[in-house]
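Missing here: one protein chain of the complex. Every other protein chain is in place.
Now for subunit A:
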Amino acid sequence: MLSSEAAAGSVKAALQVAEVLEAIVSCCVGPEGRQVLCTKPTGEVLLSRNGGRLLEALHLQHPIARMIVDCVSSHLKKTGDGAKTFIIFLCHLLRGLHAITDREKDPLMYGNIQTHGRHWKNCCQWKFISQALVTFQTQILDGIMDQYLSRHFLSIFSSAKERTLCRSSLELLLEAYFCGRVGRNNHKFILQLMCDYFFKCMTCKSGIDVFELVDDYFVELNVGVTGLPVSDSRIIAGLVLQKDFSVYCPADGDIQMVIVTETIQPLFSTSGSEFILNSEAQFQTSQFWIMEKTKAIMKHLRSQNVKLLLSSVKQPDLVIYYAGVNGISVVECLSSEEVSLIRRIIDPSPFVPPQAFSQCEISNTALVKFCKPLILRSKRYVHLGLIGTCTFIPHCVVLCGPVQGLIEQHEDALHGAFKMLRQLFKDLDLNYMTQTSDQNGTSSLFIYKNSGESYQAPDTGKGSIQRPYQDTVVENKDELEKTQTYLKVHSNLVISDVELETYIPYSTPTDTFQTDETLKCLSLERNRLTDDYEPLLKNNSTAYSTRGKNRIDISYENLQATNITGKGSMLPVSCKLQNMGTSQSYLSSSMPAGCVLPVGGNFEILLHYYLLNYAKKCHQSEETVVSMIIANALLGIPRALYKSKTGKYSFPHIYIRAVHALQTNQPLVSSQTGLESVTGKYQLLTSVLQCLTKILTIDLVITVKRHPQKVHNQDSEDEL
């Protein structure tokens, strides 16, 4: 039977875990960071400064630790950067929260909770904080980014319209990136290698699609060679296949190439058919026919000037022989990734697989500049001079290193750099609402966040959510007082809904599920409302029903959009808008692609500064507390970066100088060269806040001491 053990999930436990992780991670953060050696169970060794890899290598058992690691890896999957900062920031946030509990007077304490036990009291309290965190993340952060921080942003592009990138600014950006990724002795070299590669592959017309291509096929675009010094790494024009020729026939000049995915030699029978042999002569004739057919196909290829045959399968001896006779080089057993990469390079249009070679129709030939064997450290490779399309000029990176572990580290770093650039070249939308309630004379900022990459969330979808509520606002105006109180209750309610939905992370929700959820929430809400606010309900009931309909429509139309943008955040805003008896303006701005800030904790110090300012103006106690905690935790990152520095470059000096500059409206001066992507930082911040919310909402951790059989059973059922 199930034997289980329960432990209180608390901030204290989470903090202990996070501190251990921080201790490991902080040794390899920043330019002064050092390497970590990981051994695999197979006995291989891996060198890494990649936070994600380290955390995974630890194979942590503690449930909270495992949750943190999961959050980090899902963040990494998206952005490819920031694992170490994630842990440090999270740890500081937890520390900040922990410090609050020690204080006797807690602004978030509610009277009725005191009857419960201490632990449950704490849990409820954490729940409120986590709600406040969600509010912050979904409503406040974007506004601060857009209204205050954006004035400090620099653009990586030398001309914003064309999105051209000059080498020096790319170097600055990548220098900062590689600082935290590769060992110090190879840092400069890898930087130059990456820049060379970047500019060799790019043409004037290249855009984000190049990053996508390189990111998707990075494994095929690099070759690792052990036993050579790192400085022997280089870039080779063309594509290097990690295979040897089955037959190599030297050919000069431009040559035609053909890709096949099945054996050229016809077989006796294909699957599902039967071949009946009635006599020996018949067998011999069919063998003869097969031979002649193969011969004819190869002859035809030769007449088409095909000199190179790439095959994703192993070809029979006969084919190889006739290829050799006809002067056609053959490379066999290409992986499907290699084939699709070659196809993407030579021909961006979708590929039509060649039909049976019955009529010798070979239409899919492509021109290749050269094809020759390449010998790297006495191992032979196939070197293809593919002619790229207008956007990508194929080049390969040859990575050398004394040990495989180091090569893997460099490969990882280069791959991550392309991921980071891919993110940087996208616009980031910051959509939020500002609303001022003039009657009270106070101005408070309510921001609705609808962040997400612009191309994923079509504007029409958002528009249709917003439109129906504009008219209801007018009706509510006279009931301002009630609205205020209603809001208080309502916001709590809404946030618990958000939590409900965040409990199902990373699963693709179906549209039916989503609408159900929405309707359920709505009805729940309505019931609650009926008790206290009858007049309001009258006003709203129609609106609700229409909205319900709208929701369904929207979720059908923009399923993808709703998947990616926070599901929970749709609902609260619609409710809130409904009940705000004030004038409002819908603001949608976006952070243009290529926004950067100088490295060395500039982003964190800036955000810290503006958050503190915001907190001072803020009236709601939760918001103030949360903003303060986040603002202070942000400083943990530059503090870790400047840990080893002394004197003028120590953290207090830097911080005081920065704050002074901000107060006097002077430009910030950074002590370090290098740039970092704002998008990456922003995404990191939201990921950490989401992770923290998750941690805080847990009140009990139940350990189940049993083999995870359920998964096991499901698997076997699937197989059957």
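One rule holds for everything that comes next: contacts are C-beta pairs under 8 Å (C-beta built on N, C-alpha and C of every residue); 3 or more make two chains touch, one makes a residue touch a chain; residues count from 1.
Please note the rule applied: contacts and distances are computed from a predicted model.
Look at the chain that isn't drawn here: its UniProt entry, checked against "Potassium channel subfamily K member", "Molecular chaperone MKKS", "RT30 protein" or "Protein MAK16 homolog", names it "Molecular chaperone MKKS". Among A:184, A:369 or A:617, only A:184 touches the chain that is left out of the view.
Within the set A:17, A:36 or A:371, the residue that contacts the chain not displayed is A:36.
Although one chain is not drawn, the whole complex shows that of A:191, A:320, A:399 or A:417 it is A:320 that touches it. Considering the complete assembly, subunit A touches the hidden chain via residues 24, 27-28, 32, 34-41, 43, 45, 47, 54, 57-61, 183-185, 226-231, 267-281, 283-284, 287-288, 291-292, 295, 316-322, 324-325, 377-378, 401-406, 644, 707-708, 711-712, 715-716, 719.
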